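This part shows chain A:
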Amino acid sequence: MSALLIAGTAQRFGFLDDFAVREIRRGLLKALAVPGYQVPYASREMPIARGFGTGGMQITLAIATPLDRLKVIDQGADDSVNAVSLRRFITAACPGLATTTRTAEATLIQTRHRVPERALTAGQTMVYQVPYPDPLQIVEPSERKRRLAHAHGDYARLWVKLYEDVVRFREVSISNRYPARVAGRYVIDPSPIPRWDLPKLHRSPVAHLFGAGREKKLYAVPPFTDVEPLAFDDVPFAVEAFRDAAGARRRCARCGAGDTYLDQIPQPDGGDRWQCNDQDRCAERMEER
Partner candidate 1 sequence: MSLSHPVLSVSGLSKAFTIHQQGKRIPSAQDATFAVHAGRLTALVGPSGAGKSTVLKCIYRTYLPQAGSIILHGDPPLDLATCDEHAALRARARDIAYVTQFLHCLPRQPTVDVVAAPLTAIGVPLPQAREAARIRLRELDLPERLWDVAPATFSGGERQRVNLARGLVHRPRLLMLDEPTASLDRRSADLVVAAIRAAKQAGVAILAIFHDPALVAALADDVVELSRPAEAACAA
Partner candidate 2 sequence: MIDRIQDGPVIEAQGLTRIHGRGCPDCVRLTGDVHGRNVCPACGSVVAVAEVSFRLWPGEILGVMGESGSGKSSVVRLLHLDDRPSAGTVRFRESHGRAHDLASIDEAEARRLRDTRFGMVHQNPHLGLNFGVSAGGNIAERLLCCGERRFHAIREAALGLLDRTEVPRARIDHQPGQFSGGMQQRLQIARALAPNPELLLLDEVTTGLDLSVQARILDLILSIQRDLGVAMVVVTHDLGVVRLLAGRTMVLRHGRVVESGLTDQILEDPQHPYTQQLVMSAL
């Protein structure tokens, strides 16, 4: 692989050195070939601290080209501090890489906590910043034992966690990082996306790439792959209902959408305001109106 240099300088396009790019790309190929399997890799030191999205950022830097158009979101917002900082660094490291806030225009979407509301289309790539790559971490502290459990397909202790939840709350209380089985084999932690977003991964037309910088793991959900939330046959998986006291579906206070993931914002008068979490989609819909 020859280094892609930034015109007129000795600086490499994408900040990472050739070896890092090659390792991450190989890791991603393996992750796509074995859906849901956590591929270990040597996470590089980045100019931001580990735990602030270095895993997702390394994937973006390793696969971005000057032809891509990048969208970076944090909690559904393109303009939060984290999203802005990450976008600024990536564009500085990748001159020529265009950015956008519009989901439909982006080819590469780096995200923390959300999958955009607008349906993704073939050709786009999702990149997730992952704090905890292993769904078994909550039930098994030993990494060696976790790897064995994944190898043997033994997720009983994770199921016990679901059992305990149903006993205690009459439903599975996991609000985000809901464990899901990929292609009928490995169970993944889909990063802290809400339950609302999980069905969007099922047979999605795009590749979903997950990077955990601190935990040094890569994994992936290839396009058109089954992603099934773990759920009991008689206590089905359900997304957030967003119903008011009368049982009616709440709507976004700004754009009026009744089919999006809503944020609950406490108001000075003691009440709550509900509005779209995906701000760009919300803005788009208001323009459409």
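On how the list was made: all candidates are chains of the complex that A comes from, given by their letters.
Definition applied: contacts are C-beta pairs under 8 Å (C-beta built on N, C-alpha and C of every residue); 3 or more make two chains touch, one makes a residue touch a chain; residues count from 1.
Owing to the predicted nature of the structure, the values given are computational and were not obtained by experimental measurement.
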item	value
Candidate from this complex that touches chain A, chosen among 1 or 2	2
Contacting residues of chain A [partner candidate 2, same complex]	148, 151-152, 154, 156-157, 159-161, 163-164, 166-168, 232-235
